[in-house]
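Supplied in structure tokens, the structure appears directly below.
A protein chain is absent from this complex, but the other protein chains hold their places.
Just so it is clear, A, B and C label the chains in written order, and each chain counts residues from 1 on its own.
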Amino acid sequence: MARRRVKSETSAGTGELTLVEAVQRALARAMEEDETVILLGEDIGVDGGVFRATDGLIARFGADRVRDTPLAEALIGGLPVGLAAMGFRPVAEIQFMGFIYPVLDQIVNHAARLRNRTRGRLSCPMVLRAPYGGGIHAPEHHSESMEAMFAHIPGLRVVIPSSPAKAYGLLLAAIRDPDPVIFLEPKRVYRATREAVVDEGSALPLDRCFTVRDGADVTLVSWGAMLKETLEAAEMLAGDGVEAEVLDVATLKPLDMETILESVRKTGRCIIVHEAPLTGGFGAEIAARLAGEGLMHLVAPVERVAGWDTVMPLLRLEGQYMPSPQRIVAAVRRVLEYA
Amino acid sequence: MARRRVKSETSAGTGELTLVEAVQRALARAMEEDETVILLGEDIGVDGGVFRATDGLIARFGADRVRDTPLAEALIGGLPVGLAAMGFRPVAEIQFMGFIYPVLDQIVNHAARLRNRTRGRLSCPMVLRAPYGGGIHAPEHHSESMEAMFAHIPGLRVVIPSSPAKAYGLLLAAIRDPDPVIFLEPKRVYRATREAVVDEGSALPLDRCFTVRDGADVTLVSWGAMLKETLEAAEMLAGDGVEAEVLDVATLKPLDMETILESVRKTGRCIIVHEAPLTGGFGAEIAARLAGEGLMHLVAPVERVAGWDTVMPLLRLEGQYMPSPQRIVAAVRRVLEYA
Amino acid sequence: MSTVATFEIRHDRILGPDGKLEGEAPPFARDRDKLVALYRWMVLTRAFDAKAVALQRTGRLGTFASSIGQEAVNIGVADAMAPEDVLLPSFREHGAQLVRGVTMRELLVYWGGDERGSDFAGPREDFPVCIPVGTHAPHAAGVALAFKLRNEARVAVCIFGDGATSRGDVYEAMNVAGVWALPVVFISNNNQWAISVPRKAQTAAETLAQKAIAAGFEGRQVDGNDIVAVRQATAEALDKARRGGGPTLIEALTYRLGDHTTVDDASRYRDDEEVGRRWKEEPIARLRTHLAAAHGWGKAEEEALIAACAAEVEEATEAYLTTEPEPPEAMFDHMYEELPAELVRQRAALLGQE
Partner (left out) sequence: MSTVATFEIRHDRILGPDGKLEGEAPPFARDRDKLVALYRWMVLTRAFDAKAVALQRTGRLGTFASSIGQEAVNIGVADAMAPEDVLLPSFREHGAQLVRGVTMRELLVYWGGDERGSDFAGPREDFPVCIPVGTHAPHAAGVALAFKLRNEARVAVCIFGDGATSRGDVYEAMNVAGVWALPVVFISNNNQWAISVPRKAQTAAETLAQKAIAAGFEGRQVDGNDIVAVRQATAEALDKARRGGGPTLIEALTYRLGDHTTVDDASRYRDDEEVGRRWKEEPIARLRTHLAAAHGWGKAEEEALIAACAAEVEEATEAYLTTEPEPPEAMFDHMYEELPAELVRQRAALLGQE
């Protein structure tokens, strides 16, 4: 189907948006630009999504392009493969990451390899969106962070925005990307802050880490919701004259290791912060690269401040599970003891 | 149901077995010992499993305890949860790892957390067996190695035997373990070698790495089918006077890091070898630990010799995908250049 | 051309919307004490629901899914079960859990964000609520297989919603239950909505009961606001399962009178007019009308019962609010029967860090 540019209904320009509003704007922008973009998911239509990420889109683009699916996650993983192979750019939503596992069969066995297994004859430009992570006192099974599972799958891109502006630019890039992208949204940040977002359709790169704070003493690497704790830790450290450089990985796959190495070359110390369980989390990949190409820059052990290797607890103990600025600062203090 | 010891029909004692025969013996032994052990899977009954891992068991234990399921992997993940909660010890088989993804929902959301989410009221002593890995020129989707996905899930144990004797002892331990165990069998080794196996029901520990070759110059860490390539590499190196210590991780979760650290303390160098794609593979976790607790022992970068970050190719290029002794030796040579 | 198979789906209603018994009623439908007991459970459940919502609104409970309007399904199903049967509920079966012996305090502890709420003192083998929709259906098949293998005359009862019938694992579980003739009863608590998605958008099947045809066993439909029909159909299905007759799927037609959960706003997607209409069919008033007309149920008895239920709920709430918090290390202590070394270290780190 020919891509047709539809004249923009959105009053382009800058606005102070929350992350979830930025997601909605990016979806609207992409749908206007390209009529092959269609949305699929549970409660994304009249309800506008349980987090309102698709608020108003069914009214604007119609029920053909904003489709409530039956309650069937394996289907939500598989329908887009057929659509994408026929030239559409489906953006599917899984309501919470805890319900994402049934899509893995479709993502690993089909979406991520359709291009390769047909030697380029068919491809799969789909985006799978899902809110991830804890911190909003959601019910059981609603607060998981399983990005590492996806980052291990060849053929995918895995993107996690940490702010409204990044959500907007990275989601547009993900939708325009010719290959499948897993786009995980930190629901804890959905409404936590507002940021100026220029809604003019410009995308951010899908292969770049962002340096969000400069510093020469230690490198703090994180992504998604944990950027907040990490930046708070950097503030606390600055109070004691410790300058932490903070990197937002943003795109886990493909990983921009150059930016991380460059920083560690300068600081010699690295702490990786993520919410997912420590063992086998994506922090391990970054630490492993540091143990490899980066080893000669390290003056101190690489520490990972992560979720414990336990099930994400129900809300009463949730706070004790998530990495805190205090845990990050404590880790930094330990690595600073090495000279 | 009370556990009842049934007198052994197996002529106990030592025999030269292949790995798949050792699996069959362990299953038979466990079923004799404990009538709550029951097998579930596709073609495990009259056919004896497509690899014959359950050969003859339906004749010996009956169709009630050796059950062919309908062709439904999500079910094969979920049925055992109900059985285990009611006091059985189900051992379920997924025919090939490429078809294992539909069980993840049940494993992550239920099997791995039933004990925790009921604070011990219910538990899930199930074993999920699956042949994994490449090298036998199987069709598309049959040769994956996705152990890292499971090793990231809190509440599981993940075990990968590398030899007949280990398969026997570790599988018995897995079945007797009170918590869910993912047991991945290197199908490439199924019939590749024979080894003396003492079939007297003694299990191996589920929290131990095995040192399979001593050496002081470099530590080679691997598991499953890759032990063969790793040992071949060690042989080649020995020819040139390089003594490699070879460790068989065997149980990836929980990881016995002590044994690995002890070796690296001695050698200062570590190469991790696995068949799964490099990025986010379980080798990353081991390398990350070395970058942390192990950093001060490292004299050279930790290298990972792994599958490429590509889809496992069809059989023509399979050999080019799998780590070879040559690639391992080349990595060792590189790390030996550091003094 | 020949016809190789024919099927039909029956619908049952015994107690009509006007509170009158239609057709022939089972003995218990004429037993005043039994009916009053069922009525009391429904009233208690609604009182509990209201309290839970109030606690959430005031920040003393987590997100909660009210079962208002669906009490007849919950109570009718659970009351028909034998104590030794096993219930596998979804997240909207508070009434059924109460009848099974789970306490209101335990339910509040769970919905308040504390895993101890699923460590029921009462029905030790009942499953905890299942949040991932439909994923408990395979467990029910497994539980039923356990009973069959042990030749126990017990039945697994799995309750899920209308939306859940779209999930492949629910189909896979029903299919294996059919081919292995497992002692399990599947209840589709059809409240017409899956959050904002109406029943009609979920499937083109005229009834949800006919989902059982694909699995080769009986599916039937009952008026889910008629507790007599629900209890009777469940009793028949349990009896069949106990006698080796295999599974049954019962579609209970009811209506979700409230929001999906305390974080949902149903006015975004359905109009009050529809809800108003459905209030006229709700199960509690229906039984009350019948009790009044047929059994002289009066104002005094009604007020006494309401007061008693309110008191029970208050007591449970009090017990919940004064429950000692669980220490943080508890998140480690039930991960494995024996905690691996690595987790022992992490547990220590957690404590050290406080």
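To be clear about the criterion, a contact is a pair of C-beta atoms (placed from the backbone, for glycine too) under 8 Å apart; a residue touches a chain by one contact, two chains touch by 3 or more.
Just so it is clear, the structure is predicted and the values come from calculations on it, not from any experiment.
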Where the missing chain makes contact, among the chains that are shown: A, B, C
Candidates A:Gln24, A:Thr54, A:Thr69 or A:Ser222 - the one touching the absent chain: A:Thr69
Options C:Asp12, C:Glu326 or C:Glu342, residue touching the unrepresented chain: C:Asp12
Which residue of A:Thr14, A:Thr118 or A:Thr193 touches the chain not shown here: A:Thr118
Sole contact to the chain not displayed, among C:Arg46, C:Arg154 or C:Arg167: C:Arg167
Contact footprint on chain A, counting only the chain that is left out: 1, 38, 64-65, 69-70, 72, 74-75, 77-88, 90, 105-106, 109-110, 115-123, 154-155, 178-179, 207, 254-255, 257
Absent-chain interface as seen on chain C, which is shown: 1-12, 23, 166-172, 175, 178-179, 181, 201-207, 209-217, 221, 246
Where the unshown chain meets chain B, residue by residue: 42-43, 45-48, 50, 68, 70-75, 98-99, 102, 137-142, 278-279, 308-311, 313-318, 320-321, 324, 326-327, 330
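Simple rule for what comes next: only the chains that are shown with their structure count from here on.
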Centroid spacing, where centroids are CA-atom means, of chain A and chain C in whole angstrom: 36
Inter-chain centre distance, chain B versus chain C - centres from mean C-alpha coordinates, in Å: 40
Residues of chain B engaged with two or more neighbouring chains: 74, 105, 109, 116-117, 154-155, 255
Per-residue multi-chain contacts in chain C, two or more chains: 115, 132, 168-169, 330-331, 335, 342-343
